[in-house]
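Excluded from the complex is one protein chain; the other protein chains are retained at their positions.
Order of writing sets the labels: A, B and C. Residues in every chain begin at 1.
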Amino acid sequence: MAKKIESKVIDVLKRGTPFGRLEEGDVFNENLKIEDVWINMGPQHPSTHGVLRLVLALQGERIVDMEVVIGYLHRGTEKLAEFRTYHQFIPLTDRLDYLASPAMNFGYVLAVEKLAGIEVPIRAEYIRVLMAELARISSHLLWLATHALDIGAMTVFLYCFREREMILDLFEMATGGRLITTYYRIGGVANDLPDYFLDRCEEFCEIFPKRVEDYDALLYSNRIWLSRTVNIAKISAEKGLALGLSGPSIRGSGVNWDLRRSNPYSVYDKLDFEVAVFDGCDVYARYLVRRKEMLESCKIVKQCIEWLKKNPGGEVQAKVPKVFKPPVGEVYQAVEAPKGELGFYIVSDGSQRPYRLKIRAPSFANLMSLPEMCKGHLVADVVAAIGSIDVVLGEVDR
Amino acid sequence: MDVLMSDILTALIRIIVVFALALLTVAYLTYLERKVIGHMQVRMGPMRVGPHGLLQPIADGLKLFFKEDIVPTEGYRLTFYFAPILCLVCALILFAVIPFDAKFMISRLNIGLLYILSIASVGVMGIILAGWSSGSKYSLLGGLRSAAQIFSYEIFLGFSLMGPLMIAGSLDLVKIVEAQSVPFIVYQPVAFVIYLIAALGEINRVPFDLPEAESELVAGFHTEYSGMKFAYFFLAEYANMIIVSAIATIVFLAGWKGPILPGWMWFLIKMFIFIYFFIWVRATFPRYRYDQFMRIGWKIMLPLVLANIFVTGVVILFIGGY
Amino acid sequence: MSYTEIFFYIFAVLSILFALLTVTRRNAVHAAICLLLTFFFIACNYVLLEAEFLAAVQVLVYAGGVVGLMLYVIMLVRKDEADEVRQSLGQRVIAVFIAILFVLEIAFISLLAYYGNYSGFLSSKMAQIGGNTESIGAVLYTYFLLPFEVVSVLLLAALVGAVVLAKNRIER
Partner (left out) sequence: MAEEPIKDREKADSEVPIDFSKFVEVRKIKEKYPEAIVDLKYFRDELTIVLKKEYLLNVCFLLRDDPETKYNFLTEVIGVHYPNREKPFEVVYHLYSVEYARRVRLKVMLGEDEEVESVYPVWPSANWYERECFDMFGIRFTNHPDLRRILLPEDWEGYPLRKDYPLEGPPGYREKWLKEHLSLYNKL
């Protein structure tokens, strides 16, 4: 009789009903284990910022495992570089981080100039820095917009777009392009800034800090915003560095490392600005870093305007031959792009084309720490974490 | 027999009037929401269809009507069809007991409030079934969240109405309004605030729109729905928004009572204040996380609302009613 | 035959039909929906008996709450498994015994009501005097106070038990 009941119980347990008590090391544990739910997030998910794909293993809504799948936007930029002359490659760099294309140009032209030893006119340097900082503001604005939208604050999105529009108008004024500017040239910039540009730019710098107050009113000390960002997706400084995290994301973990300060390039050593560092290690700290960076960039832009107004006229383009052949050698030049350390490694064999060009994309490296940040959190926090490291897939996949 | 026939006829007329108006209001509520949020967000909202986009809801409706109706292959066909209908029906039959005026209502039930709570609880079933029968994990998670959320928030919603109920001494909505010489919001401020929060949770609006949090779960339980079935969910959601506003008006703001203007107009004004509030909240706040949201409910709102009932009971016991 | 009676028979037949479907359907979700409809039609009959409060509570608690939670559980089981799982624990004998007990109970009460002129505490007259919410309240908190409290303690115990079980599981 007892045997019969036992076999029946086993039968029931084998069928996977939640009856019966489970013991550690039970024979039936295998059949009765709690299954993870596998969820495929992206590449068509609304908050993966492009074509990022995440495979999540969930227990309930808690993440137990996560894999990042990339490559949906791979365009073979590095291979293309080997088949284009140094000049021809500039437009392709725009397409890396399409939200801050001047910053991308900047890194590339600096690398080529370093390789060939070209002196850039000082006016061009200031214009470059001005544009790069505007690009940083624009990129951070778009980041804030989408980040807030992901967490559910819809209004911030449209507020940020209002200001971003002003920057894009400025870009259009100076370069003719709004998103993809292709403004920088090897040895300078394509053309001098148009009339009234500096005035308009100054206007923007006046308005912008007030607009940041608008965003602060909606987010800065909002209880819901705090509860969604504080202590979420924490990553320590050591771990972040070990995982290749750079830029604002690592500065949110308290690492005082900004390439504009630590390895100054262009005219950054002549400009006065603070490096935004917060040591919360969480999503909120990264928000604070980028928020402050926007204001600091605004300060830099103001200083550039001041200098440019004081020193009108002058060359903006060094003499660079049309058939441009840099010497044999290899260089690595890194700049502080809005997302982190953007580096170009160029191997030259003395011909018109780079022998090998490698792009060290900040988002690519930053994305690596996403699983580390998200494990143990809920699905909703993944969204916050993606937002906080600010990935652009054009850069990740290249 | 004639009496019966005339009864049926008047009831039919009322039903048609109320439902036609309700559907129209629901349709234009979407327009209102887009316009209000638009202006809050320094943009115009719909402007193209008709003057100031006034025909936009109709265009939207037509578009949804002619859209292809997709049933996922992984889905459960029967429940997949059944769910949106259940949702919409449950939302619309709630209008039956709403007194828009001292006299104008479809039916006066002596358990009006209880009726609303019970029908609303069946409405959840539509969401759960929709989430489950879509055969998509996003929908499933949305359905799960939704079920947990609405089951819990129904409790606070019901309990927050308990205080005013005890003062009024009736479940009849008309009697509740009549009992309010002073609007109950004055006597029951705690219950009022909790009701508003619970209502936001119950109708899945920001900051509690977790079942359909578009940045996490795509669209939650209605991810797989398209065309008219999607429209049903949409209508149900907005109808529910009207219903919770109407109940708030009746229970806390003395319904149709008010000087000078006719009663129904007061009712609508008060109701739209709440609707505007819901829209305003949507434009302002980020979204809570699921566990935080549940924690607020069970750890803060439940003790508060129970204390409120207790205090109200004690006061009534000693003063013998207001 | 009055309208009320016609409707009564319609609802009665429907509720029995769906009750049968509930126990015969193999698909758990279908069974749950049938159960929902059963509860709903029983509530309709309550309305016909002028027990609106009972009807509303029936829908609120049974149709809304209980079936909702059932669906919640079913959703957590994988769909292909949900079809296969048959939850028979060899309780058929007990089930038949309890069913017979129920039938006898109902028969006893209805016979008592018919012959013994015994109409219970909640006669429709009483309901009409004070509205049936009040009368239920009055009866519940006077005559049946002790059973009521016992039931509430039982439910509380069940609640605590569920929390403890769930918590154990999470920690493990």
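In the analysis below, contacts are C-beta pairs under 8 Å (C-beta built on N, C-alpha and C of every residue); 3 or more make two chains touch, one makes a residue touch a chain.
None of these values were measured; they are calculated from a predicted model.
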Could you tell me which shown chains are touched by the chain that is not displayed? A
Please pick, from A:N40, A:N191 or A:N263, the residue that touches the omitted chain in the full complex. A:N263
Residue of A:E163, A:D282, A:E341 or A:E395 in touch with the missing chain, whole complex considered: A:E341
Just the residue numbers, please: which parts of subunit A touch the chain that's not shown? 70-71, 74, 76, 78-80, 83, 114-115, 117, 238, 241-244, 246, 255, 257, 262-263, 327-332, 334, 341, 343, 345, 347, 349-350, 355-356, 358, 360, 364-365, 367-368, 397-398
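Operating definition for what follows: only the chains that are shown with their structure count from here on.
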So what's the Cα centroid distance for subunit A and subunit B, whole Å? 41
Residue numbers in subunit C touching 2 or more other chains? none
For subunit A, give me the residues that contact two or more of the other chains. none
Subunit C residues touching subunit B - in the complex, by the definition given at the top: 29-30, 33, 36, 40, 52-53, 56-60, 63-65, 67-69, 71-72, 74-76, 79, 131-133
Subunit B residues touching subunit A - in the complex, by the definition given at the top: 37, 40-43, 137-138, 141, 145, 206-207, 209-210, 213-218, 282-292
Give every residue of subunit B touching subunit C within the complex, in rising order. 76, 78-79, 82, 109-111, 114-115, 117-122, 124-125, 128-129, 131-133, 135, 140, 143-144, 147-148, 151, 154, 170-171
